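Only one protein chain is missing from this complex, and each of the others stays in its spot.
Chain lettering (A and B) follows the sequence in which the chains are written, and residue indices restart at 1 in each chain.
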Amino acid sequence: MSEEIIKNIIVREDEDYIVNMGPQHPSTHGVLRLEVCLHGEFVNYLIPHIGYIHRGIEKMSESDTYKQIIHLTDRMDYLSAHMNNEAVCLAVENALGIEVPERVKYIRVILDELTRLASHHLWWSAFGMDLGALTTFFYGMRDREKVLAIFEESFGSRLLHSFNIPGGLMHDVHPNFQKHTMEFVRYFRKKLPEYKQLLTDNIIFHNRTKGIGIMPCETAVAFGVTGPSGRGSGFACDVRKVAPYGVYDKIEFKEILHEEGDSFSRYLVRMEEMEESLNILEHVVDQVPEGDYTARMKPIIKLPEGEYFQRVETARGELGVYIVSDGKKYPYRIKFRSPNFSNLFVLNTLAKGGKIADLVAICGSLDLVIPDIDR
Amino acid sequence: MNSVIKYFTSIFKGIRSLWAGMRVTGKYFVSPGEIVTEQYPENRATLKMAEGFKGEVIMPHDENNQHHCTGCGICELNCPNGSIEIITKRIPNEEGKPERVIDKHIYHLSMCTFCELCIKTCPSHALAWGQDFEHAVYDRTKLTKVLNKPGSTLKKEGALL
Partner (left out) sequence: MLLEIFSFSTLTANIDKSLHAWMAPWLAVVTELVIIGIVFLLFYAVLGLFLVYLERKVCAIIQNRIGPNRVGKWGLLQTVADFIKLITKELIPIRNADSFLFNLAPFIVIAASFMAMAAIPFAKGLHAIDLNIGIFYIIAVSSLGVVGILIAGWSSNSKYSLIGAMRSGAQIVSYELSVGLSLLAVVVFAGTMQLSAIVESQANGWWIFKGHIPALIAFIIYLIASTAEINRGPFDLAEAESELTAGFHTEYSGIKFAFFFLAEYINMFIVAAIAATMFFGGWMPFHIGHWDAFNRVMDYIPSVVWFFGKTFFIIYLIMWFKWTFPRLRIDQLLNLEWKYLLPLSLMNIVIIAFVVLMGWYFH
């Protein structure tokens, strides 16, 4: 079954009407090039061409110490920078058998959810903009700004805050961190209904997304589509539930699942995830215990010989970190299983036969971040 | 008949959903108090960055032009991008033995990724974040900075800066 799904034989012909979407195109959100074959308004097939922003992060990591790798992982999926950091940190901590302080675990969860919210804000903004509702972009950015202000206060940077290090956090959070987080939760609870009125309930938006790019659960599993995009097809793949890390096993939260598998259900999953993130934040923010912000670590981390794997749930899906160590202070090989790479290649299956405008809607609902694909 | 009713209800539902969206944008149109734009160059006087804002790496000096940097080179080792170069020199101390001290702590801002490892790992807490963020220059060489001020010396003992 799954082999049939993956087998997408594309036969190019000379008369094909090829339109290159990208590498500079408003709806690819980065330097992704889609070679789209059109028949009138309809998409015959499309071939994604990647590699325009390949920086060799995996190879560079082989000459960096485990502490130095952190700042490179920031730059893969820059919207889930914190989760990327956390994946490497957890892998190293588990390999060394270090138990990080409770405080660190809780703060990491808060940061996870704040990052997820900021990422979903940006996705919502850009998705609206892809569909032509330009105002959503500014509303989303306005609310994202509040999250970034919290980040800036605590970590000094807004987007790429290399705040995790193996063993804990770089430094302690700002004293106002919890207070401002709660303020943001209260603020955003008021703004979320506006998102609903502006886009979720809009009839034009329904027409543009309902029944568009239907991805059945088998397709999602076969292509390894994870994260909100996979959960929109009913694929229960939330790593926070499947393989809890940090204190996710102690927190009550729902895994959002929608069965339809179209662009609208992927949209709904993200919208409800935002709400769920607010719930988690409300629940967790008062429980942060006092204590150290880092475990005692040696100045130079050397992993024992062996292979280590850790996965976390980023805002876009499952990020896996696979480290092979030969006992030195540099990893022998490091491999990232990035969620966007898998999410991108389902695009041909979804967009084939649809219109060019549907392609934009599908692309937006998959929420791709191109530097994460190319690494 | 049923389909006719459906046709008209779909029209009214559509119009109602559109009106809901227009109410949101209309509300913001009549409430200019919600404007969030920061008028950047004008608000320079009042613009205060957060305490730990990562503008650039600086080396704090005290009033006697003294700093904490011993020139050990740990920051240089830890920097993932090679943005720090330490140049040391040997000068004789009071007992006449040559001692290694910092000559130039060179910091390439253009290569820095603000990972904070140099500040974190510095054993004598000689480095810190500066809050200046206006780094635009016409010449790239201006982004290469010498962090220890000319004529500055090592502060031997005492509290942290």
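Heads up, the rule we're going with is that contacts are C-beta pairs under 8 Å (C-beta built on N, C-alpha and C of every residue); 3 or more make two chains touch, one makes a residue touch a chain.
As the structure is a prediction and not an experimental result, all values here were calculated from the model.
Visitor: In the whole complex, not just what's shown, which of A:Tyr66, A:Tyr106, A:Tyr139 or A:Phe223 touches the removed chain?
Guide: Candidates A:Tyr66, A:Tyr106, A:Tyr139 or A:Phe223; residue touching the omitted chain: A:Tyr139.
Visitor: On chain A, where is the contact patch with the chain that was removed from view?
Guide: Chain A touches the missing chain through residues 17, 19, 25-27, 38, 41, 128-135, 137-139, 142, 198-199, 202, 204-205, 207-208, 355-360.
Visitor: So that we can see where the missing chain sits, which residues of chain B does it touch?
Guide: On the side of chain B, residues 11, 18, 21-22, 24-26, 28-29, 32, 34-37, 39 touch the unshown chain.
One rule holds for everything that comes next: only the chains that are shown with their structure count from here on.
Visitor: What is the distance in Å between the mean C-alpha positions of chain A and chain B?
Guide: A distance of 25 Å separates the two centres.
Visitor: Spell out the residues on chain A that touch chain B in their complex, using ranges where they run on.
Guide: Of all residues in chain A, those touching chain B are 64-65, 67-68, 70-72, 135, 142, 145, 152-157, 160, 162, 165, 170-171, 174, 194, 197-199, 201-204, 206, 299.
Visitor: Quick one: in the complex, what on chain B touches chain A?
Guide: 13-14, 17-18, 20-21, 23-25, 36, 49-54, 78, 80, 113-117, 120-121, 129
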